[in-house]
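This report refers to the structure that appears directly beneath it.
Below, a portion of the complex is reproduced, with chain positions unchanged.
Residue numbering begins at 1 within each chain, and the chains themselves are lettered A and B in the order written.
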C-alpha cells in the first residue's frame, strides 16, 4: 500500500524552483511560464517513469510515428510566486479516449496551493496528421499513473 | 458606420508573423507561445488606443497603483502554425465586474481560424494586493472596445 503510493510519487510529484527569468516587472512569475513548467513536468514525469524522450518527442535524428500536439490548455493562478520560491508539482494524467489524454497539474509552495493547470494532448499520425491511437509507452504511463489515485483500478 | 468599424480595427485587430524561435522540434509553434502572443497583443492594443505602457505596467522607475494580474487563461489550438505564417489577432475585451475583465483572442492565418485564447485579469491594489476597481484608462479601453461589437452600446 505505502510502497505503491511511494512508487507513484516517483514520477507524479516533481519539484522545481522559481528562477529570475521566470518573473516579470511586477516582481512575480509571468503567467505564461506556468504553461512551460507544465510541459517540462510532463516530460520529466515520462522520463522518470522510463519512457525515453526520443520515443515521444521528435529530434534532429528521428521523428516518432505518433505526435502528441496540445489541443487545449488552461491555468488558474491563486497566489503570486517570486524568485526562489520552491514548487511541488503534482501531476494527474488521465486517458480521455484511445487517442487523447489530459494532464492536470497542481502547483504548491510550502503548504499552499498556488496554481492549477491542464493540458490536453491528441495523438496524430506524424506523417498524415490524422488522428490515431496513443502509443504503447504513453498508454503504460497513463495506466500506471491512474493506479496510485485509487480512482481507476484496472 | 463603416468609420466606426474601421476605428475599432485600429486597436482590436493586430498582426504578427510566426518566428523561428516560436517553434519547437515538431516543426510547429510551441503551445505556450500562444499565451505570450496574447499578452503582447493586449499590450499593443492598449498602446494603439492611447494608453501608455507606464500607466498599466510597472517599470524600473514607477509602479502603477493598480496591478492587473492574470488569474485565469485558456487556449484552443485548431491548426498547426509554422515559421513565417502571417497571423491576424482579433481581440474582444469585456468587463466582467468593476474590478475584473477578460480578453478573448481569435487567431487566424489566411482565411482559417487557427487558435482561440482567453485571459482574465483582476484589479488589485499594488501596495496591499487587495481587490480594487479597474483604473480609468483600462475602463475607457474596455468601453470603447465594446462599442464596435454592437453588443454593449453605452
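Operating definition for what follows: a residue touches a chain if its C-beta (ideal position, glycine included) is under 8 Å from a C-beta of that chain, and two chains touch if they have at least 3 such contacts.
A quick note: this is a predicted structure, and the numbers were derived from the prediction, not measured.
The complex is a homo-oligomer: every protein chain shares one sequence, and counting across the whole structure file gives 4 copies, of which 2 are shown.
The criterion applied here is as follows: only the chains that are shown with their structure count from here on.
Centre-to-centre separation between chain A and chain B, using Cα means, comes to 27 Å. Interface residues of chain B, counted against chain A in their complex, comprise 25-28, 31-32, 35-36, 39, 57-60, 67, 69-77, 80, 119, 129.
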